[in-house]
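With one protein chain withheld, the remaining protein chains of the complex are depicted in position.
The chains carry the letters A and B, assigned in the order they are written, with residues numbered from 1 in each.
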Amino acid sequence: MGDLAWIFFSSMVVNNFTLMLFLGLCPFLGVSGRLDTALRMGAADMFVLTMTAVAVWFLNAYVLAHVPYLRLIAFIIVIASLVQIVEMVIKKLSPVLFRELGIYLPLITTNCAVLALAIFQTNRGYGLLEGLVFAIGSGAGLTLALLLMASIRESLDLADIPDVARGTALVLFVAGGLSLAFMGFAGLLSSS
Amino acid sequence: MSDELSHLHCGAGGGPVLPGRTVTAQMDLLKGLWRENPVLIQLLGLCPTLAVTNSVANSVVMAGATFFVLVGSSLLVSLLKRFVPNEVRITSYILIIATFVSVAEMGLQALVPEIHKALGAFVALIVVNCIILGRQEAFAGRNPVGRSVLDAVGMGIGFTIALLLMGSVREILGSGTFLGVSLFGPGFEPWVIMVLPPGGFFTLAFVLLTVAWARQRRAARAAAAGRDAAVARRAA
Partner (left out) sequence: MSVETHAPEPGPPAPPPDVAPARLLTVLGVGGAVAGTLLVLAFGLTLPRIEANRARALDAAVKEVLRAPARYDTLFVVNGALTKTAPPGADPKKLEQVYLGYGTDGRPVGFAVVAAEAGFQDVITLIFGYDARDRKLLGMKVLESKETPGLGDRIEKSEAFVAQFAGAVAPLVGVKGKRSKPGEVSMITGATISSRAVIRIINKALARLGPRLEAYREEGKGTP
């Protein structure tokens, strides 16, 4: 159980996917302008990450053991298909949710965080439970980073900043500051 | 499936940044270097740009691998575009790119295992690097082979320039070395932060800031020149 706690907190804050591992930056820079879109993107991410973890576990356990060179192709096709299926299911089950969340889903296919999750899970040999905890932790971390950035950006919109700095450069400065802050989480779970 | 996938935001590249000018083959090659630089202007592929640039050696290998995948897939996509139905366009692009990346990864693991370990998962993540999928969508999928290859080569070189810039700054300031060779001697206290994640963010922020400032100056000068010309015309 201690291991699972470590996996969760490590993926959520100590080795945060966005601020420490540089994954999922395209949506992070593009979608973090407002709190509600950030929250929705985070939720969609978490959803896809969790399902990917299950699919990847299944693939690793039963399909890919003998063909390791097909791993990458299998992962990316599974991820792309998963996103499609999730989009269709949400559209059918809850048009309201689809309207809120729907446009962010296709962005997740090229979100390097999802493929990275698949690769890390494989390299570290996680089982099903560990993979799920890993996915939930990293999803929470992605959402946390998005929410923090969105809150800051909403305030920054009102600040007096030179035009040259506005836009991606500013977001990156803030991200650097957040990353610096998150470095403080290192050593959080080390038992002495 | 591909119909929905086609509104992936990677495809936001679209047409040339300067519409209205006839595009020559030379421009196909050169536009990737600055005017439409994939990282500095189009802001694509930022994940590897930040993650692997903590040393120049890592940057070079990453840029090389991406170059290989980019040119190879553009070549193949352009060659095969007539045989691929529109519905499965994106899927086939992804298949081609994933194959090249797998080959590149196996090659790196065999030839430079230390650097491959340092690059970690980011070689495999070239598959979802928006630059590559974006170029297939925007260019290689609808242009002849020769121009597609030139476009890919130009974008690849532009990516390399961005990565080398970041890598050099971060390694020189963060380790006091360049390609492992110590530059300032043992007395230099390196800014370790530069090779850590926050340093990556700050470095790229400064680079983009500089790029934005340079473009703003250029635009201001062009506007001023335009105004002067208009005044001269009216006076004449």
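One rule holds in what follows: a residue touches a chain if its C-beta (ideal position, glycine included) is under 8 Å from a C-beta of that chain, and two chains touch if they have at least 3 such contacts.
Given the structure is predicted, the values throughout are model-derived calculations rather than measurements.
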Option touching the unshown chain, where B:Ala25, B:Leu179 or B:Val192 are the choices: B:Val192
Candidate in contact with the missing chain, chosen from B:Gln26, B:Gln109 or B:Gln216: B:Gln109
Footprint left on chain A by the chain that the document does not show: 6, 10, 14-15, 68-70, 73, 186-187, 189-192
Contact footprint on chain B, counting only the chain that is left out: 83-88, 91-92, 95-96, 98-99, 102-103, 106-107, 109-111, 113, 117, 174-175, 190, 192, 195-196
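Everything below uses one rule, namely that only the chains that are shown with their structure count from here on.
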Centre-to-centre distance between chain B and chain A (centres being mean Cα positions), rounded to whole Å: 23
Residue ranges of chain B touching chain A (in the complex, touch as defined): 1, 4-5, 7-10, 43-44, 46-48, 50-51, 91, 94-95, 98-99, 101-102, 105-106, 121, 124-125, 127-130, 133, 193, 196-202, 204-206, 208-209, 212-213, 216
Partner chain B, residues of chain A touching it in the complex: 19-26, 29-30, 69-73, 76-77, 80-81, 84, 87, 106-107, 109-112, 115-116, 119-120, 123, 163-165, 167-170, 172-173, 175-177, 179-180, 183
